[in-house]
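Here the complex is missing one protein chain, while the rest keep their positions.
Up next is subunit A:
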Amino acid sequence: MPRFYHDDPAWSDVTPIPQLESGQVLAGISYTAEYSEAMSYLRAVMAANEYSTRVLDLTEHIISLNPAHYTVWLYRAQTLSALNRNLREEIKWLNPTALKHLKNYQIWHHRQTIIDRLGSCDGEQEFVEQMLEKDAKNYHVWSYRQWVVRRFGLFGDEGERKWCEGMMERDVRNNSVWNHRFFVVFGGLKGEVEEGLLKRELEYAQDAVRKAPQNECPWNYIRGVLRQAKKPMSTVKEFAKEFADLEKPDEVRSTHALDLLADIYEEEKKNDEAKTALDLLANKYDPIRAKYWEYRARSLDSAAVEA
């Protein structure tokens, strides 16, 4: 049932501002009469800086017609703040809307604004989980979760890390989970990475590699952890060799192990070995990136010349 304002006594004091006509335009939209009128009233209340309950109703109405409308969301947030509204109610209203429009950017920013003002993230982790059930790699949902961690000081939080492990059991290839783990574990870290932490994180990633050696994520994670801890890559040399041994070039079990070995040999100034690994990648195991592997081999030469 379309909703109109022109015959609504509650809105009789407002003179709507119709969309400006500016001659022939491109990509014009033939709006429905309902949307067109609602937007005219929004322009009018915004021009008058009106923050009121009826403005909240109006924004809710427009959001139902077009949830991808950042202006309406931003103005709704301002109105809520000006009216000092019960923000828990807002979250309750927001939940089904978010679940219905998974890819919508604005909803997440709105949520962040509200939760920030509320100053409590009670229930947020559960809600995020519900969203990830539907779309386990949604960038906005993960970014929101990272904001929650930062805002509410969940760095190093064991519960958050365990939750990541549950997500990882569902899909060890979900790179968003790997990123979140890294963020939770190292994001709040000041100073050195302690040995125990380093060991735990390396072992976690190494276990994941064993489940699926060709999975890119845990190999990248190992690199990230070593870099964070300022440790050489040769720390994991023996581990990498389990999956790629230059003596057995036909039995390579992971291109990522070869890639890592190339870096380890470079670190050890064993350029011939590094080149062998890069050759295997370029010519046999990963030819689509041949130019990249060749570039890496060239870089070895130029580094040798400089030295």
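Throughout what follows, contacts are C-beta pairs under 8 Å (C-beta built on N, C-alpha and C of every residue); 3 or more make two chains touch, one makes a residue touch a chain; residues count from 1.
Here, contacts and distances are computed from a predicted model.
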Per UniProt, the name of the complex member that is left out, chosen from "RBR-type E3 ubiquitin transferase", "Mediator of RNA polymerase II transcription subunit 27", "Protein farnesyltransferase subunit beta" or "serine C-palmitoyltransferase": "Protein farnesyltransferase subunit beta"
Residue among A:Asn175, A:Ser234 or A:Asn271 that touches the chain left out of view: A:Asn175
Of A:Lys92, A:Lys134, A:Arg227 or A:Lys269, the one touching the omitted chain in the full complex: A:Arg227
Hidden partner chain, residues of subunit A it touches: 17, 19-20, 22-32, 35, 39, 42-43, 46-47, 65-71, 74-75, 77-78, 103, 105, 109, 112-113, 136-137, 139, 142-143, 146, 150, 170-176, 178-179, 182-183, 186-187, 211-217, 220-221, 223-225, 227-228, 252-255, 284-292, 294-295, 299
